[in-house]
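Just one protein chain is left out here, and the rest sit where they should.
After this line comes chain A, so read on.
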Amino acid sequence: MSVLIIIFLTAVIALFAGVFEQGKFSRYIGILGLMIAFYVSFLPEISFFSQYQHMFEFGANAALFTKIAIVITILLFFLGGFSFSNHRNHQSELYALMLFSLCGGIILFGFQNLVTLFLGVEILSIPLYVLAGSNKTDLRSNEASIKYFLMGAFATGFLLFGVALIYGSSGSFDLYKIHEFAVVNPKNLMFILGAVLMLVALAFKVSLAPFHMWSPDVYQGSPSLITAFMMSVVKIASFFAFFKLMTIGFLGITGEWINIIGVLIIITLFLANVMGLAQTNVKRMLAYSSVSHVGYLSLIFYGMNSLSSYNLAFYLFAYSLATVGVMMCLIWVEKLKRETSYTAFNGLAHTEPILAVAATVSLLSMAGIPLTAGFMGKFSIFAQAIDQAPFLVLVAVLGSAISIAYYLRLIMAMFFPKESSFKTSERVSLTYNIVAVFIIFALVTMGVFPDLFAKQFGL
């Protein structure tokens, strides 16, 4: 709770700092505030905040995911600066909105009540509708904004109707009371219908196919930094909310929804990977790849055990780091070339080796090649699910097999041409190189010493 307050205050200060200058301060204020919040998240909760009417609990899992989300947001803030190149004015609002969105995410990490869930989802999403459209002169950005808003509104409708049905049948908004109700009455039709509606709403939010159709357009149209934020922090928050709701609230009726998720996983993995293969634009490819990762992640619902939430955290952190690693490369290429097709990346490794290696390690991590974090993430999720759902794991393996082809295409574009298509006069800033080295280091360390991450987060 104290972390949430710190980030909220940081956002307000960053917003007001924009009155005095054009966005430089707010970025540093944001980084400073996030770092303080990161530090505070390791401290025990102040007792004044610990009881909050059973609306919000900041337990071990919530703390773990909060730390991950904060680390990723800090990295993204370091990458800020020229990435909103179309409009150098009014940048502080954008940083503030990202922080507000992160607040929504933290509420989702700690929700214990369907009202808090709803609040979290909305606080997470509404700033994003604005952020997606923040490239005001770009038609695609406007399209992204309106598309995201309409889909978000739909999802909210489903979510609220679901909440209403759940409340109608169980008589409570409290997650644990709902859990008790579901265990006692596993055949209550109104309750099951509510659960399915909420599942659909959250499938929209995490973009599980066939509820994913907004995401490629939105991810492509938004400014790249915002896309990275949506693919990483927003995905962490919404997926964790999804996970918590299904595995705590609706645990008693698992049999009713687990098959729906199984079908969604198959559609997602097949559709996203095949569509990803067909893309010529890297940003759009990454969007489909992001959808496919939700498919792999959803295997977490199979063969649940005490380590599941840790496996989820590991996978999400690995995936988010990798996303930042590729997106920073893309931001740089987009700035120089004004486009993001595969050919735009030709020979990047010769002029920006560190950036290219970071992107390569990230892509290999996404593909699940050993000695990277992504491999450990995929491994633990597959190992958990294989006994209960061998067929789905097989589908996931085939999905990974398809996905490797489009990840390789980007690596090949960066490394294989003999000549670089970039001017050597334009070099990337030191900050970018530092973030790149951090990402390489983090991904490899997590891949080589998987236990280190566990100790770091108190597991």
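The criterion applied here is as follows: a residue touches a chain if its C-beta (ideal position, glycine included) is under 8 Å from a C-beta of that chain, and two chains touch if they have at least 3 such contacts; residues count from 1.
Definition applied: contacts and distances are computed from a predicted model.
The subunit not displayed here is recorded in UniProt as "NADH-quinone oxidoreductase subunit M", chosen from "Aspartyl/glutamyl-tRNA(Asn/Gln) amidotransferase subunit C", "Iron ABC transporter permease", "Benzoylsuccinyl-CoA thiolase" or "NADH-quinone oxidoreductase subunit M".
Of the options A:60, A:278 or A:408, the residue whose C-beta touches the omitted chain is A:408.
Across A:106, A:123 or A:364, the single residue that touches the chain missing here is A:364.
Touching the missing chain, out of A:60, A:153, A:184 or A:394, is residue A:394. Listed for chain A, the residues touching the missing chain in the whole complex are 307, 310, 364, 367-371, 375-376, 379-380, 382-383, 386-387, 390, 393-394, 397, 400-401, 404-405, 408-409, 412, 415-416, 418, 449-451, 454.
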